[in-house]
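Removed from the display is one protein chain of the complex; every other protein chain stays in position.
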Amino acid sequence: HRLGFEEVIYGASKSVALLTDILKDYSDKKTNVLVTKLQENKAKILLEKYKTAFYDEESGIFMLSAIDNNEEKAARIGIISAGSSDIGVAHEAYYTLAYMGVKSKIIHDIGVAGLHRLLNRLEEIKSFDILIVIAGFEGALPTVMGGLLPQPIIAVPTSVGYGTGKGGETALRAMLTSCANGISVVNIDNGYGAALSAFRMIKLLEKK
Amino acid sequence: HRLGFEEVIYGASKSVALLTDILKDYSDKKTNVLVTKLQENKAKILLEKYKTAFYDEESGIFMLSAIDNNEEKAARIGIISAGSSDIGVAHEAYYTLAYMGVKSKIIHDIGVAGLHRLLNRLEEIKSFDILIVIAGFEGALPTVMGGLLPQPIIAVPTSVGYGTGKGGETALRAMLTSCANGISVVNIDNGYGAALSAFRMIKLLEKK
Amino acid sequence: HRLGFEEVIYGASKSVALLTDILKDYSDKKTNVLVTKLQENKAKILLEKYKTAFYDEESGIFMLSAIDNNEEKAARIGIISAGSSDIGVAHEAYYTLAYMGVKSKIIHDIGVAGLHRLLNRLEEIKSFDILIVIAGFEGALPTVMGGLLPQPIIAVPTSVGYGTGKGGETALRAMLTSCANGISVVNIDNGYGAALSAFRMIKLLEKK
Amino acid sequence: HRLGFEEVIYGASKSVALLTDILKDYSDKKTNVLVTKLQENKAKILLEKYKTAFYDEESGIFMLSAIDNNEEKAARIGIISAGSSDIGVAHEAYYTLAYMGVKSKIIHDIGVAGLHRLLNRLEEIKSFDILIVIAGFEGALPTVMGGLLPQPIIAVPTSVGYGTGKGGETALRAMLTSCANGISVVNIDNGYGAALSAFRMIKLLEKK
Amino acid sequence: HRLGFEEVIYGASKSVALLTDILKDYSDKKTNVLVTKLQENKAKILLEKYKTAFYDEESGIFMLSAIDNNEEKAARIGIISAGSSDIGVAHEAYYTLAYMGVKSKIIHDIGVAGLHRLLNRLEEIKSFDILIVIAGFEGALPTVMGGLLPQPIIAVPTSVGYGTGKGGETALRAMLTSCANGISVVNIDNGYGAALSAFRMIKLLEKK
Amino acid sequence: HRLGFEEVIYGASKSVALLTDILKDYSDKKTNVLVTKLQENKAKILLEKYKTAFYDEESGIFMLSAIDNNEEKAARIGIISAGSSDIGVAHEAYYTLAYMGVKSKIIHDIGVAGLHRLLNRLEEIKSFDILIVIAGFEGALPTVMGGLLPQPIIAVPTSVGYGTGKGGETALRAMLTSCANGISVVNIDNGYGAALSAFRMIKLLEKK
Amino acid sequence: HRLGFEEVIYGASKSVALLTDILKDYSDKKTNVLVTKLQENKAKILLEKYKTAFYDEESGIFMLSAIDNNEEKAARIGIISAGSSDIGVAHEAYYTLAYMGVKSKIIHDIGVAGLHRLLNRLEEIKSFDILIVIAGFEGALPTVMGGLLPQPIIAVPTSVGYGTGKGGETALRAMLTSCANGISVVNIDNGYGAALSAFRMIKLLEKK
Partner (left out) sequence: HRLGFEEVIYGASKSVALLTDILKDYSDKKTNVLVTKLQENKAKILLEKYKTAFYDEESGIFMLSAIDNNEEKAARIGIISAGSSDIGVAHEAYYTLAYMGVKSKIIHDIGVAGLHRLLNRLEEIKSFDILIVIAGFEGALPTVMGGLLPQPIIAVPTSVGYGTGKGGETALRAMLTSCANGISVVNIDNGYGAALSAFRMIKLLEKK
């Protein structure tokens, strides 16, 4: 692909028949491919066909072949989640980065309601080049992080919550309206987009 | 008034003529009265008529007679604002409480984007019985306060911000969706309502 | 927990696997724990594992061990519901308070459309320290209560209704926009948050 | 006019030039005509031209000739307003009915927050054939009236309020979602439409 | 019941257990009762218990005993539907009126897109005292009817449609914003409310 | 211009300074140019500079030189407006077409509330190749036209109305949700876009 | 049918019983009929009854008898889709046109994110008389096409996407707000409406 991004397929609105067609092309070319937001019932059928394929239930990430171990030690990107319910979106970012060949590490459940948990992990978080910060409910975590840390921060609102959370709209709007400096935002539940945004920065760093 | 609340008049949608009528009743009875959200152009005309009346430009609070000094030392209610732009709403709460005979203190501009300012004032804030926490933009301050402090917290979203802030809707929704425990919320810019909610608690405390 | 609140887990967006992990910690420590908004199919699996656990179908409240009888006689908090369809939210508030060690009493189905039912119970309602007032549809009950009673009122909109009720949005907005004095509001269907808001007030009362 | 309704002109979006054209036709025919929601600056110019015309500033109602006194004693329609800020909408209904030849009476400022004011006037209100019930803020008045009285009730939400009131949307939605029986609703601030809805009922009564 | 309305129960958000309790009271008193918006799976269980009960699948109307034949000949209320998909809402209005003892007649599928069908039925429609006009999609039918006929018109938007129809919101807003004179509106899919609004008028007619 | 469309400038958000710069280019090239939605105060300044320029106050259309008379007799496009308040949008379409060299005719004020006015003009309307149908309030006119006539219909919602009209949103949604066949829609108040959509059809016809 | 359009039935909100009734009429008359948006479970039952009927799973299109081959060579209408997930809407347009007797061709998956794919097909696309351009997500394809090509363009937003896509609302709004010239728009997922809009143009072309 001209821009150096690997090919990626949006799985949620495609029928098994159509996905089978598309995957066959890659399988024949012996190329790996990433499918996002694939529902479990459809994944099961495809896993039957492609015995060596990989599927992560939390995120709906599917790949024709599992990626090599994404060793956390050299992680350049920190994936920070506010609550353990945000695990699916964190995984989507993690596996997308792995597929792009970029190491990352997930730090779970350090939401703003218990500030000490966040402050305890601050030194570790400072060590990453780029932060992907994931939060549902009121989405306050990226605002707090933005006031504490100087790295690029990509905020990802999640659909976790109910009522006034409006399926992630409130977290999204809170992140966009943040009074903290220089946070940028991607679509609700879009771990994939956050990973690609980080990937563009990584490529820029490597060019230098 | 049966419930022990003083009479209050909503000034924003009343004509000067109508307000003049209403104020005359109170003036004749030599009773003070509180008018909220009174626009400056209308206030000017009424101040001409009632020379000893009080008007605060930031909040639009008008009273037939100025209240005695609300000495901060014994303040039982802390009015915490995230940004200095929230001053009008803070004043609305302050003067309403003063009118109800309750002492309060305003602590300005300790928003979440600079967490140290907030942490520096924490000991002082701990000393209040009840907190009114005011924020515009993404409205994260009550969430952070709720995670740090055990008092009753009344959150007031303000219409400060632009674009995705939607005139206070985002701060409102963030406060209602907050993952922090036991925060309750009033209407956008409703410093008056927050003061009355606090007043109900104060009355309960006094009954005991 | 530093603030004196017991630990609480949001059950709706967590997988059984994740919940099992979390509950194991508490079970090992022989500590009770509250899970909110747990779906019935997930609850059934967990009840298999934890034979002495408690689950309330109406509210989705789950606890590792059932709480002692919350005798209504000494109830300090009145939980008032407008319609019998609001029962789930009333239960969520009730069990959360019980878990926090606070006695409360539920008074069902005294909505505004039949004002006499409400007026008949007024004396009893006056006796509570704090009121949690729950209503769906147009959400008028807290407004009427606020005009009749001087206690702190925590209003909880519910998602009961259809069409223009918008899953509780209309009741929520009506409560926030109420012309009655000093009502504060929590998220749609958030019986838990209302309970914690009341709990903050109870703690304040006890401190005095 | 075929349906027996008099001709009515929507004044808000028409230029003075266009209105002058239209009024000339009626003036030449020596027929009265009703213009609604006419802005004050435009009314002033037209009043210059038509010296005997009538204009009400609160409602923006304009008529080529003032109507005869609409004696309240025989009023068949009660126009009930929740707050004195709703006066403009009440006037719009009143003058439209007068123009249609129907007697009505306005009862001001008996909103739900002070239930006793409403209950004090109940006997009088019972005597009307049809009720037009006007409220801004949370719009609870028609719900309470609907539970107390058996007449046809036409609810009119007004744009009085701020923040979560959303220019009348909240009152509108609350009225439509009302748990009270058989209330019907017209557009925000639409005193004119409420009057015409009542007029259709009056015509039906007269046919019988 | 004081207002002369029969007792009615909202079935959609109540459990079978709760409904069973409530119905038992009526059954014991040998009184009929109307339940609205009852889901089919719940209705089946209740029909097992109450062998002589009545249930209409299209509308979800349930009654402890079927009503006597509502002979159309003397119908005073015309229930007009725009499309055959609106049948459920039409039935809800029809059975509610029957339960209240009022005769009505349904005229199906005369939507605005084929104006001739509507014009063909105009003479018949003129004969009713009151019109309940039901439409989904863009909801134009009440506007057209309001321009052609002088009776009271109660407009009912339905959730039939997709995309920009927004579950009935578009039809609702179109009806409220209608440029036709004196149409009043009830909640989306609220055939029940329309029937009760008509019933209030019928009672007024009978009083005269 | 490659597609055969003349150059058009959006005037509403440009400063007089910037517009002056842009117009100078055209003036120097002695080419006419169309500016849309130009506010009156800015137009006055530009008319001072360009004495032979043309400006229409109703629509805000500005051209460097007035176009030749667009004789109505050979009009191929009918511009139909529901109310006389829609005149500005009708003019925007008319002048844009004239600028593109296409003859059109405006038929005013034949809204749905008075169906006879519309039916009276039906023969004339049938003679146009293409219809631009403009309506505010509930926007029902295109639906009725679509059921009566077979031509291409471009529907234009206008911002005329108040309250539930939501600045044209309701008319827009009603037109998009229309149960009538094959109506297409442009932005609120977008007479310009409707004209260009018609122009694309005219070009297709001419190619044949 | 008077306008020359074939009869079409909206299948989504009709019960199998009602559809069976309606289809029987056509079957008895030995006339074909088109049903749109028919759900698979309902289609299966109807296909049992009408053995020679046609059903397309992607679009939910059902016809009593399959149409003759719509040979692509002479296609006058290009149906352009941005992503392969938009296939259902493309099919709805295609089969509706076929039913109306108009040849069309679908060009799949040439979305804006990979501009070269679009530019590669530009010559072919130029050859169509009319373009139906279908896109979900951000809906940018019609804007780009409108800047490159002079034909009539009917834009169809689809509900493909998640989060901020809001079930097609974002694509819809983007198409309506497009800065490209003369694009008109139909309802979300409304392949049927786009086909009928194109059909109106085809009829106009044929009349000439």
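By written order: A, B, C, D, E, F and G. Residues from 1 in each chain.
Keep in mind that, in the parts below, a contact is a pair of C-beta atoms (placed from the backbone, for glycine too) under 8 Å apart; a residue touches a chain by one contact, two chains touch by 3 or more.
All values derive from a computational prediction rather than experimental measurement.
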Point to revise | Residue touching the undisplayed chain, where the options are B:G11, B:G60, B:G83 or B:G191 | key: B:G83
Check your understanding: Which listed residue, A:A90, A:I130 or A:V160, touches the chain dropped from view?
Key -> A:I130
**Study point:** Touching residues (missing chain, whole complex) on chain A
**Key:** 3-5, 8, 129-130, 147, 149-154, 172, 176-177, 179, 181-187, 193-201, 203-205, 208
Revision key, fill the gap. Contact residues on chain B toward the hidden chain run 58, 83-85, 87, 116, 136, 160, 162-165
Practice item. Quickly run down the residues of chain G that touch the omitted chain. Key: 82-83, 111-115, 137-140, 143-144, 146-148, 161, 163-166, 169-171, 173-181
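Keep in mind that, in the parts below, only the chains that are shown with their structure count from here on.
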Point to revise | Chain-contact steps, minimal, separating chain G from chain B | key: 2
Review point. Could you give the fewest steps needed to travel from chain C to chain F through chains in contact?
Key: 2
Exercise for review: Quick one: report the Å distance separating chain A from chain G, using the average Cα coordinate of each chain.
Suggested key: 35
Revision key, fill the gap. Per the C-alpha means, the centres of chain A and chain D lie apart by a whole-Å value of 56
Review point. Residues of chain C that touch two or more other chains: which are they?
Key: 83, 147, 163-165, 172, 176-177, 179, 181, 187
Practice item. Pick one for the touching-chains graph, please: line, ring, star, complete, other. Key: other
